[in-house]
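Every protein chain except one is present and positioned as in the full complex.
Chain naming follows the written order as A and B, and within any one chain the residues start at number 1.
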Amino acid sequence: MAKKPIGTPMRRTDAVSKASGAEKYLSDMHFDGMLYARMVRSGIPRGIITDISLPPLPDGYRFITYKDIPAGGNNELVMIKKDYRCFAEQDVRYVGETIGLLVGPDRSVLVDLLEKISISYEEQVPAVTIDEGLACKGGAFVGENNLFCDFTIHKGDIDSVLADAHRIFEDEITTGWQEHVHLETNAALVMPDGDKFVVYASAQCPFYVRKSIAGLLNRPYEDIVVRQTTTGGAFGGKEHFPDVLAGPLLVAANVIKKPIQLVFDRHEDGAYSVKRHPSRTRFKTALDEQGNILGMDIDVVYNAGGYESCSYVVLQRGVFHATGVYNIPASRVRGRAVATNTFPSDAFRGFGAPQTLFAVETHLCHIAAALGVDPLALKSKYFLRQGDPTVTNGHVFEKVVLPEMLDQVLQASGYEQKVAEYKRGSGKGIGISFYNHGGAFTGNGEQMIIKAKARLHKRADGCVEILVGSTEMGQGLQTAFTKIVADTLGIGEDKVLYPNPDTANVADSGPTVASRSTMIVGKILEGAALEMKERWNESEDFFTEDEYKHPEGHPWDQNTFQGDAYIAYGWGICAVEVEVDPLTHEVVTKGIWSSHDIGVPIDELVVHGQINGGIIQSLGYAAMEKLDFHPKKGFKQVGLSDYIIPTSMDFPSQGASLVHNPYPYGPSGAKGMGELVFNGASAAFIDAVSRAVDKDIRAIPIPPETLTELMA
Amino acid sequence: MTRDIQFVLNGKEVAITCDPLKRLLDVLRDDFGLFGTKEACGEGECGACSVLKDSKIITTCMVPMGSVQGCEIMTIEGLRETARGTCIIEAFADGGAVQCGFCIPGMVIAAESLLASNPDPSEEDIRLGISGNLCRCTGYDLIVESIRLAAKRGKGLW
Partner (left out) sequence: MVETCYIPKDLAEALRIRKETGAHPIAGGTDLMVSHRRGTGVVPKFPWPVMIITQLKELQKIEVEDGEVSIYAGSTCHEIEASELVPYQVRKAASLMGAQSLRNLATIGGNICNASPKGDLPVPLIMLDARVELVSATGKRQMLLDEFIDGPKRTRLQDDELLSRIIIPQPKAPFTYLWYRKIGTRRANAISKLSMCAAATVDDNGIIVDFRSANGASGPKVARSRAVEETIIGLPVDRLTERLPAFLDAYDAILAPQAMPQYRRSSTRRMLEFFLSEVSRRPDTTIIE
């Protein structure tokens, strides 16, 4: 019987359970004697706590602070650095920083008590914007210059290029904060279990959680057992942030010795959880007399907020994507992550790449407009090709199928006819953007830091259990891994089980981030499955395990940032057509088309759903997700009535296609895709609107009132 | 202060003594153990807390129990036991509508509410019908197609 291609859609393993309301998420779980927790947070952006005044606490209610960390424990949440504190002690760095946890049995009493807690501060002058952070307003609070990191990458000799240029194009593009709005808010629960602790968390990385919080009680990792609960969306917002819930809960559970649940309400998630880094990207682009691009001098600054968390890694990715899908002959890219007294910025789908990709795409559109040429004609001249040098003097190893993808998008969208028909400023416009995403961890992260493993268990009942630390958060990983294992073993998909990971039982496969899971962990699983297949009849019940093998030939120097920052890329093209209402300046999107190279789809329906979702989230980023920051009070739009995400009526159905381009080191040829699909739609939308109103746009988001100001 | 409130829940007559201002959402989840109805925004914006009240879709996070006296409430747990509910759930599963799943019970309720008044909806009708349900994962397209699939498969059910 001919084997059907792996991409043939299968019914997702979790679909019926979720659709019928049977699937339990963290807030649906109850434990005997469970208590509730509410977070007490800083109400000011910067200052010293001078007094915490509590109302009298009834029996069974406790206020937990840094003072409850036992001797030998450290008041730290270990993320990538150790700079994040579990609790504030004397000083506070941002509105929303954790001061304590109020714990008790009745949620109504907790709210009454919360309202009566009063905290006094000696306030200091906060730095909130990128400019204020760089200027060290109020005095630097990180190092001497408020910089968490500052590094530069080079390709060629940009200074000579700039000196000899016929024309230098300067530009500045900015992007704002974005909130994840995973429909399930942040949630965690910690309970004692004998002499260990069990953490239930709506989280992407169970192993990250235990690594982060074990030191609070000075315990070995194995004493903190982390169980991921079915996660209602994450998008990077639950990569490190669960530590911020689990840490205080662990300290509390150690004192109170009962299960304690903490679930944020939507306003807490909006006001007091991590966001996408706002960015400012400045260009000096050198052109010759014929309008050829000779080089780009790029300055990238990200607003990192009060703690570093993963900002260095986010910035790296932003910097390594700063010249997009183009082979720019010479470049220099400087990246800085600046500390400000705002809620720490953190992982969010794309992880730094969306900001710089948006910037370079939009910048090139401005150049095209100034030269009087179509952006497509300008951009396609510089498409990277197999073997070309990258911005870090590495190489592109795969065949770059942008030309085939472009054909698909041009055909589907009618781009060329519409460009001819819709004059600039006519109120109608079509835009197009090009983007990529380096798969998996940057540089040598996979082989030097993560060293992922995957484990399989063949059971006596004939089922095979997948034991990896990777998590399903909606992206379809449970289904994808089920397929890879079933396909490799030649057994039915219904015989493969993949429970939510429990750190006590599964191999550490690394975090579920960086679009690495299918490509890296899926490949390791394939290896473990191949071994299991060979040994199938050996025993009724046995385990196989495999680990990451780094392909040879990808030099990388983490000190000079030279070499192959990524060993493979996903590629994307998106076209968006809009019409601007002449009376209200509301933008109506008339069409969305895309093509992607993700190697080979593991499941076409899962891939289709991810493309749709990533594109809509990216369009929201550009069109409507305004998040203002009040210097004293923090984020302004914190609920779903004022933080505006797209509804079913805001954008039309999409035309989506793929170009198959199998990747030799991915399972069945697959590459990563989860973030790629976010990286381009925002620039295509802005390109379209720009053409429709004949104005360069330099910042997103652009709700109608902002467009009006631009057009005035 | 409390009141005795009688209503019909998923086809069964039930009674509860509670504060008449207690939210229907909390009663369903905490008192009746029905977890399919979710809280995702607390202000009626997202639709994850939707149920049918006398066959009309409502958001339970803003409904005081005092206004539920004598009403018929159907949650996802009740809907999934019906032929219509099963049809929608199966179509969602086959159509790729489900990703993280948190919005989906609300979407199933919205689909039922739509098909009950319009058994053969156009794409525009469907998009309007679910416009009160926010989803962050799917971008809506496959949910729309799944509802269309349910309408096609369920001819005669609505």
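Quick note on the criterion: contacts are C-beta pairs under 8 Å (C-beta built on N, C-alpha and C of every residue); 3 or more make two chains touch, one makes a residue touch a chain.
A quick note: this is a predicted structure, and the numbers were derived from the prediction, not measured.
Asker: Out of A:G215, A:P646, A:P667 or A:G680, which touches the unshown chain?
Answerer: A:P646
Asker: Could you pull out which residues of chain A are in touch with the chain that's been left out?
Answerer: 27, 36, 107-108, 111, 263, 265, 582-586, 588, 624, 641-642, 644, 646-650, 703-705, 708-709, 712
Asker: Using the document's contact rule, name the residues of chain B that touch the chain not shown here.
Answerer: Interface residues of chain B facing the absent chain: 1, 3, 19-23, 26, 30, 39, 42-45, 47, 50, 53, 56-59, 61-64, 66-67, 69-70, 110, 113, 128-129, 131-134.
One rule holds in what follows: only the chains that are shown with their structure count from here on.
Asker: Hey, how far is the Cα centre of chain A from the one of chain B, in Å?
Answerer: Roughly 31 Å, centre to centre.
Asker: Show which residues of chain B lie in contact with chain A when the two form their complex.
Answerer: Contact set of chain B toward chain A: 29, 34-43, 45-46, 48, 75-77, 80, 85, 88-90, 92-105, 108, 123, 126-128, 130-144.
Asker: Which of the residues in chain A come into contact with chain B in the complex?
Answerer: Those residues of chain A that touch chain B are 9, 11-12, 14-25, 27-28, 180-185, 230-235, 265-267, 473-476, 605-606, 608-617, 639-641, 645-649, 651, 653-654.
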